[in-house]
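Missing here: one protein chain of the complex. Every other protein chain is in place.
So that you can tell them apart, the chains are marked A, B and C in the order they are listed, and the count of residues begins at 1 in each.
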Amino acid sequence: MSAALLFWLAGSGLIGLSVYGLIVNPHPLCKLLALNLLGSGVFLLFGVIARRGASAGLGGDPVPQALVITGIVVAFSATAIAVALLLRLHTEAGEASIDEEDGQP
Amino acid sequence: METGFDIALALLLLCVGGWSVIARNMMTAVIVFIAYGLLLSLAWVRLHAIDVSLTEAAIGSGATGLLMVIAAHKVAGDTKRVVQLSRGFHVLAAVFAALVAVGIAALAFVLPGEPSSLAAPVLERLPDSGLGNPVAGVLFVFRSFDTLLEKVVLLLALIGVWALARDADWGGVPGLRLFRERHSVLTLLARTLPPIGFVFAIYMTWAGADVPGGAFQGGTVLAAMWILVMVAGVRRPPRISSPPLRLAIVAGPVVFLAIGFLGFLAPGAFLAYPEGFAKPLIVAMETALTLSIAVILGLLIAGPPKGEDAP
Amino acid sequence: MIFAIMAMILLPLAMALLLLSPALRPMVVRGLGLAPLPALLLPPAAWEGSISTVSFFGTWRYVLDQAGALLLGACALLWIIAGSAASRWLAGRGGQGRFALWWLLTLSGSLGVFVAGDVVSFYALYALASLPAYGLIAFGGGGAERRAGRVTIAAALIGEGLILAAMVLLAVNAPGQGLAIAPLVAALPSSPHCGAVIALLVIGFGLKIGLVPLHGWMPMSYAAGPLIATAVLSGATSKAGLIGLIRFLPLSEAMPVAGGMILAAGLVSALYGALLGLTQANPRSVLAYSSISQLGQMAAVLGAGLAAGAPGAGVIAAYYAVYHVLVKGGLFLWLGAQGRRIAAWQLGLVGFAALGFAGLPLTGGALGKLAFKDLAGTGATGMLFSFAAVGSTLLVLHFLRLARAPAQDPQPQPLSPAAWIAAVIAATLLQWTLFAAVTGDSARSALRPGALFDLAWPVAAGAALAWGLAALGTRLPAFPPGDIGERLIAIIERQATRIASAILRAETQAHQWQVSTLALAAALILFVALQTVFGPR
Partner (left out) sequence: MMPLQALAVTETTPGGSLLVLGIVMPAVALVALIGLGGRGARAIVIAALLFQLYVAVRVALLVAGTQSPLAYVVGGFHPPLGITLRADGISALMMVVSAAIFLAAAGFAWKDFAQPGGKPEARAPLIFWSAMLAMASALNLLFTSSDLFNLYVGIELLTFAAIPVTAIKGGADTLRAALRYLLFAVFGSMLYLFGIVLLYGAYGTLDISGIAAQLQPNAATLAAAGFVTVGLLAKTALFPFHLWLPPAHAGAPAAGSAVLSALVVKGSLFLLMRLWFDTFPTLREPADMQLLALSGALAVIVGSVTALRQQRLKLLVAYSTVAQIGYMFFVFSLAPKGTGEAIAATAWTGAWLQVVAHAFAKAGMFLAAGLAAEVLGHDRIRDLGGLSRRAPLAVLAFALSGLSLMGLPPSGGFNAKFMLLVAALAGGQWVWGAVIIAGGVLAGAYVFGVLARMMAEPAAGASLQAVGRGRQWIALGLSAVAVLMGLLPLEPVAFLAIGRAL
């Protein structure tokens, strides 16, 4: 069993876990965590694709690797905005929850 | 031996990841998530992606983890849930998630047998730029347009975080105060680590052109030092309206854009480097970017301005 | 010609825009009666040239044929008469700008629809004739008025939808033919969707002309709102549905089944309207039922024309409608002009004009009935037409009895009596002048004894029946305005509310985070599964 295949399976499992967490976890922070997990799973699979493309003396295809780096930064940006939103919502509403019906009287 | 390690690592990833999803306590979940990030960077090493591994450790685990810790700390009291989910719904969600996972796993066996790779073309064109690290080559030469946009994304993230300040607090200092009292160990660390971190960061940036490392990793290390200093209360965070701070924020993007436009003049295409000047230009760009990234990451973690002396 | 058409459609719209300026508002309100004037230029020209076409912007095309010209002329007259009355009625009234706005919009559509020569402008002008009516009906702002307005608009919107479907099908049936109505309709009989198109058209326009059982909104609508508005809505805008049928039914092709069904629907409306009208206690509702009956007869004439493949049926129906435009409008204007006491001469004149609906000899209405006598035939159909006339007589007499009773709440600001008198006289004069041109017979032929007898017996029978009923003291049961139509509306309203609530509940569910994300996962699986099962290999 190659490392690539193993990590592909691990990545799929992580995606499944995070999708589950994203659906059922109540708190937005937990959802955010699940999203990060989802992102990392997707990146991991991209890493496996990169590893499969090992050739010309390189251990992996550098293009997906570079893209993953960009992806991680983008995901971090999302996390930063989400955390800031969440904290402000916590201050305003006393509780950070996105469950309530919005704007309905 | 190696396979055994990989199997253990993969299993561990799944377990730790799963734990962070189902953990009842939010702080536990976040701490577990940080541990997961570190394991993940190991996995990246196993996938021969050292650059990614560094980035994952620094940003995916470190910076993200820190943000989450701050958030978990503040919202620890939230328990109420408006919508109660039935057990059946949980099962349904689990079934769908499992289907997705199985489907993706199955794809491993149906991907085209002959893997396509851009490794060879990258290596072929890399020497023109004078860089030695192929990942840096992709980031700053072949797909520098992505990287430029990613910097804009970071700026927007900063705008997004700052948008959440109160009007009255605008221009004030970010409200990162985890510890009210002086913490002796923290203070000690905050006084001793930064110089080391600074040197390390510069090395990483410089080396990133040829071996794994680069502006992001360097910037993250710098940002970490800065955060440490701020958290420990050794230095106050700057006011977000201060002109030097603003300059530091935009320095990287400005240099990047300027070099991009320079490309119109010299070789005749946006973001193309003039013959022979590629490496110095990229290093200049990376230096400016390291500064900007450090400042932006630090500010993203520090959060929106909170008013000058508000508790 | 093109100038006159544009002026006719755009002048009211331009005046509506001027209402934006508070300074000009009173002036516009004073000029309401002038807005339809350009329309008067058109009918004579159209009559000479028979059919004229103007087109611009590629799609937009205007046609004026004889049927359109007849209706246009009559409606323009009514709008002028009612507009002048409205100006005076509005003087110093609150909300006059608002009223004038809806008035002018309705006016533009109501007249424009008669000259629309392509499906797009027809659809646009038809909507303009229908939708702004809400503002006129709900002008007073009372609960009943608003409901009447809502129901009217709902009927109009649904009708619009059906008509749009019909028009698109017409265009699909004749690809590459452009969007002018005439070639599309000419291509209709040979298309596989012919039945569907005709059904859509009849239901869509039937909603407008109150074809039973689509008539529920009409009594409700005509019983609410200012009488001045009801006058133009009943007189003029209901004819938009008629011109729709005239323009879109392929009258030159004999279609016995479709034509027969329309004929039957029209006759049912004619009789049903007359009968149900007798159960009404409100003169306005009685007039509404009279409209259902009269418009039903017009639809029946068109149905007979379609069954026989008689292209002339359109002109004949339009000719008959001319009388209805002005007299129905006039009757509502008369109701609005009533003071505390009604003079005998008024009753006489009104009675004479209104009995025209039953075909009383010498009235304009009688000429209309003579004109479609050939289409109605002499058999059972002709007899049914005569029965409708008997019913109309009863209905008119019922109306007169109700209207003669001292008004419960006299109009606070009666309309000027000049308006209704002008309308009624114009109707009679017009019918007499146009008879020869429409039928080809001289007007004198209307005075032949045979014709007179044919016309007179239903009126006499109706009068006798009315006398008999009154003498026997028979009281007809009182039905609520709208009868089964009203019941239908109530059912639809209830069901619509239920469905809407169900949809809202579903939306609230889908709005939940966990439902939406689960749906996302499900959609993903479904999508990929479908691709894999049905996808290309």
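To be clear about the criterion, a contact is a pair of C-beta atoms (placed from the backbone, for glycine too) under 8 Å apart; a residue touches a chain by one contact, two chains touch by 3 or more.
No experiment lies behind these values; they were computed from the predicted model shown.
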Seminar exercise, completed: Whole complex considered, the hidden chain contacts A, B, C
Exercise. Of the residues listed, C:7, C:124, C:347 or C:492, which one is in contact with the missing chain?
Worked result: C:124
Exercise. Thinking of the whole complex, not just what is shown, which of B:5, B:203 or B:264 touches the missing chain?
Worked result: B:264
Problem set entry | Among B:159, B:196 or B:211, the residue in touch with the chain that has been omitted | B:159
Seminar exercise, completed: It is residues of subunit B that touch the chain not shown, namely 103-104, 107, 110-112, 115-118, 121-122, 125, 141-146, 148-150, 152-153, 155-160, 162-167, 170-171, 241, 243, 246-247, 249-250, 253-254, 257, 260, 263-264, 267-272
Seminar exercise, completed: Residue list for subunit A contacting the dropped chain reads 15, 22, 28, 31-32, 35, 38-39, 42, 45-46, 49, 52-53, 63-64, 67, 70-71, 74-75, 77-78, 81-82, 85-86, 88-89, 92-93, 96-98, 100, 102-103, 105
Problem set entry | Interface residues of subunit C (partner: the chain not displayed) | 20, 57-59, 94-95, 98, 101, 120-121, 123-124, 127, 131, 134-135, 138, 141, 149, 153-154, 157-158, 160-162, 164-165, 168-169, 171-172, 175, 179, 499-500, 503-504, 506-507, 510-513, 515-517, 519-520, 523-524, 526-528, 530-537
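Definition applied: only the chains that are shown with their structure count from here on.
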Exercise. For subunit A and subunit B, what's the span in angstrom between their mean Cα positions?
Worked result: 13
For this session: Averaging only over C-alpha atoms, locate the centres of subunit B and subunit C and give their separation in whole Å.
Result: 70
Seminar exercise, completed: Shared-interface residues of subunit A (touching two or more other chains) are 19, 23-24, 99
Exercise. Which residues of subunit C are in contact with two or more other chains?
Worked result: 512, 514, 518, 521
Problem set entry | Footprint of subunit B on subunit C - complex, ascending | 512, 514, 518, 521-522, 524-525, 528
Seminar exercise, completed: Within the complex, subunit A is touched by subunit C residues 508, 511-514, 517-518, 521
For this session: Can you check the complex and tell me which residues of subunit A touch subunit B?
Result: 1, 3-21, 23-27, 29-30, 32-34, 36-37, 40-41, 43-45, 47-63, 65-70, 72-81, 83-88, 90, 95-97, 99-100
